[in-house]
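First comes the structure, then the notes that go with it.
The complex appears here minus one protein chain, its other protein chains still in place.
Entry: chain A
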Amino acid sequence: MVEKKQAATSSDKRDAVYSEAAIRNNFGILEYSRTCQAAAGGIASGALGLTGTYGFLFYFVTVFLQAVFWEYKAGFKWQDFFAVRNLSISHSLVGGLLTYVLFWVFIYGIVYVY
């Protein structure tokens, strides 16, 4: 996986300058791993036969797990890589949810309905 690029260089302690290319690269990484997490979560959820609320709860569990992984990858210094603090949880939440539901329905259909 591509390493997150250090985006912020602070010439003084007051304001940090974020590098465009690095920010874009980091967002690409977030998007990529969010899609993978949603897909894997959906497949797991479908195979396990989770229905209804449990299914959605599982999605948010995977979101939280993914946030933990991202924070770890960023060395727990999120501000060095991203301008917005809550991105680790909220990045592309709905997009991921859609992908999760797709894989969930698909695998649930394959395993349990047929």
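We adopt the following convention: contacts are C-beta pairs under 8 Å (C-beta built on N, C-alpha and C of every residue); 3 or more make two chains touch, one makes a residue touch a chain; residues count from 1.
Going forward, contacts and distances are computed from a predicted model.
Hidden chain, UniProt protein name from the list "Centromere protein I", "Elongator complex protein 4", "ER membrane protein complex subunit 3" or "Ubiquitin-like 1-activating enzyme E1A": "ER membrane protein complex subunit 3". What chain A contributes to its contact with the hidden chain is residues 9, 11-12, 17, 19-20, 28, 31-32, 34-36, 38-39, 45-46, 49-53, 55-56, 92, 95-96, 98-99, 101-102, 104-106, 108-110, 112-114.
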